[in-house]
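With one protein chain withheld, the remaining protein chains of the complex are depicted in position.
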Amino acid sequence: MASPCEVLCETEEAAVANHISEHAAAEALRIEQKYSRYRDDSVISQINTAHGRPLSLDEETARLVDYGATLWRLSEGRFDLTSGVLRYAWRFDASQPPPTRAAVTELMKRVGWQHVDWKHPRLTMPDGMEIDLGGIGKEYAVDRVAEWISGQHAVPCLVNFGGDLRCVGPPPASGTWQVGIESTTQPGQAAGCIAVATGALATSGDTYRFIEIDGKRCGHVIDARTGWPAPHAPRSVTVAAPTCTQAGSYSTLAMLHGADAEAFLDAEGIRYWCLR
Amino acid sequence: MQLKQPIGASLTAAACGLLGTLPHVAVAADDSDRWQADTALFYWGEGDGRVQDMSLRAAVHRALGDDSSVDANLTIDTLTGASPSGAVLSNSVQTFTRPSGAGSYQVPADTTPLDDSFLDTRVAIAGTWQQALGESMRWKAGVTASGEFDYQHYGANAWLERDFNLRNTTLYAGAAIGRDDIRPVGGAPLPLTAMRGVGDNSSKLADDSKDVLDALLGITQILTRRSLVEITYSYGQSTGYLTDPYKVLTVVDAVSGLPVAGSPGSGLNLYLYERRPDSRTKHSVFGEWRHAFDRDSFALSYRFMADDWGIRSHTVEGRYRRNLRPGLYIEPHLRYYQQGAADFYRTELVNGAILPQFASADYRLAQGDALTAGLKLGRPSPDGEFSVRLEYYRQTAEPSAGSGIGYLANRELVPPLSAVIAQFGYKFSF
Partner (left out) sequence: MTKRYRLLRLLTLATLLAASGCASVGVKPWERDLHARSDMQPSELDVAIDDHIYFSKEASSGGRGFAGGGCGCN
């Protein structure tokens, strides 16, 4: 998951807390390993080395691909599961210079969901294209763990995987979980505090992974239609929604809307916090 | 470029397809409450007709932006009841002139004299501003003021703290100055002069004042995931009128131990108004260890104080918080205090002996000890935390060395103090 993952439970029984944390850790690890780019035995690696052969995906992967395809449609192509290859140009290491236009244009030949033949559960992808579920995998893991907890145990919990979180009931004493929004000017400090009783929160931002182009800081959310980050994107967007998957999608799409992030979120009628 | 229509419904359907189920509860997420308030109704009741205090306190805290905050608090105290005047008991009725000089009161034989002239209301306010300076430093500045019928205080304070070592260590330093104006009822008496009869104000001056400086230096250190310690060194300096204008000492006969006659025509025994030095320097060291268990926690502290009046004191205090369940806790509390007498503490003065430069019979300057035992019950809930605190305080003091001549021998010259504390608290945010 590339970030600290934790589950906060309010329970008097150590056995329950242990059971929950063991399952949460196992589930997070399972999803990470299944969709890791860095493991040869992962499902993603198998898909990305199919070299044009049709593949029949398992139920879970098929649903994730369905979701990614829907996001591609709803975002008019800004969000694209096949945009992962752009990481070869975009390192998002502040010490590296931004990629050249030529490098990006070259890679854009391998980007575009419209080139993919997807008929649930059969996936046929042209040779040279790759799928990356990094944009939705973490939030999906949070939702899976949260749903398991509410089914198995009725304890108030907060599942938090690196800032993408979901509540399973409010804590009985105070009534809300207190979540800090990280300051964009002083990493490690809170810029504000959100009190959440039910629902999920997800954040997209440029605080840690960013690059400077022409002196302006750009986040790591790339618009798949252009191959470049959306201009004038907010520094950080935090969204509240019923599930972490939805919250994550809203925050990613808001970043992709650049200068219109707030207008987009206002039109959706959801609660958000935008830092510029 | 904007999307043509909201995608909410489609996204919800898509999420449902991915996850299989969607939660039935609505999202409840909003900005955290920015105001925090802590209020308490407090009662202190001593036995035997002595002091009773009822007080109301309210403190509010408001976070402003991400690096500053403001605090304000208000205290209203109403005091009634009597407190020892410093005179000792006698085998016959004693008459005393009230501090105002406009009346007198009588005390039966074999009873420690208590002066009930203090019915007073006190109002105190304080305001503090806190500001972060960069990532690891914070400063605070505040003002305080309080007023009673015969006493007014104004003060200012400043505080600086800095974190080190991944915020495991915090060093802090603070200083406070204050100016107190004392306007005793009837005027401040000339020290070590005799109490006059009703209407005779010849021994009284007008008002006086004192200046106070406090400074402290300390460190908070996190030791382990469960423990931390806090050590503070404090320095205090008071200059000015430090005497209690209402307290006296009885002058007793060197053989009988009974009060000698007072100033001619006054009809009173000889009671001299006390006198304390006009400066006092205090040093204290305070240390506390706080430890968290998985559910409970406790705090244990010790304070040592030494001043240039000859007083040394030790205070040991412990609290154990037992969190029974998320919405209920109990917290037993125990405190033991021991102090030595001030150099000039005299339970009574002996007629014919050389008058000391300074003398006071205030039981609070005597050698003695005190024990507090109490229990607090708290109910945290989403609407706020209600708490009830009930404590018992028992203080005993020793007469000064050489005290207890004649009639006073084997009698309780400094009566013990027993008091009950009851406090109702409500802490909430909005």
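Should a chain be cited, it is by its letter among A and B, assigned in written order, with residues numbered from 1 in that chain.
We adopt the following convention: a contact is a pair of C-beta atoms (placed from the backbone, for glycine too) under 8 Å apart; a residue touches a chain by one contact, two chains touch by 3 or more.
As the structure is a prediction and not an experimental result, all values here were calculated from the model.
The chain omitted from view is touched by exactly one of B:178, B:384, B:399 or B:415, namely B:178. In the complete complex, the residue from B:122, B:379 or B:411 that touches the missing chain is B:122. Interface note for the absent chain: among B:33, B:200, B:253 or B:308, the touching residue is B:308. When the omitted chain is restored, the residue from B:32, B:234, B:279 or B:396 that touches it is B:234.
What subunit B contributes to its contact with the hidden chain is residues 38-40, 42, 44, 55, 57, 59, 73, 75, 79, 83, 118, 120, 122, 124, 126, 144-146, 148, 150-151, 153, 155, 157, 164-169, 171, 174, 176, 178, 180, 182, 210, 212, 214, 216-219, 221-226, 228-234, 236, 244, 246-247, 282-286, 288, 290, 292, 297, 299, 301, 303-308, 310-311, 313, 315, 321, 323, 329, 337, 339, 342, 364-365, 370, 376, 380, 389, 393, 395, 417, 421, 423, 425, 427.
Simple rule for what comes next: only the chains that are shown with their structure count from here on.
Averaged C-alpha coordinates put the centre of subunit A at 54 Å from the centre of subunit B. Subunit A contributes residues 10, 12, 63-64, 66-67, 70-71, 74-76, 140, 143-144, 147, 150, 170-176, 178, 183, 186, 188-201, 240-243, 245-246, 249-250, 253, 257, 260, 263-264, 267-271 to its touches with subunit B in the complex. Those residues of subunit B that touch subunit A in the complex are listed here as 1-3, 6-8, 10-12, 14-15, 17-19, 21-23, 25-33, 63, 66-67, 135, 295, 325-327, 380-383.
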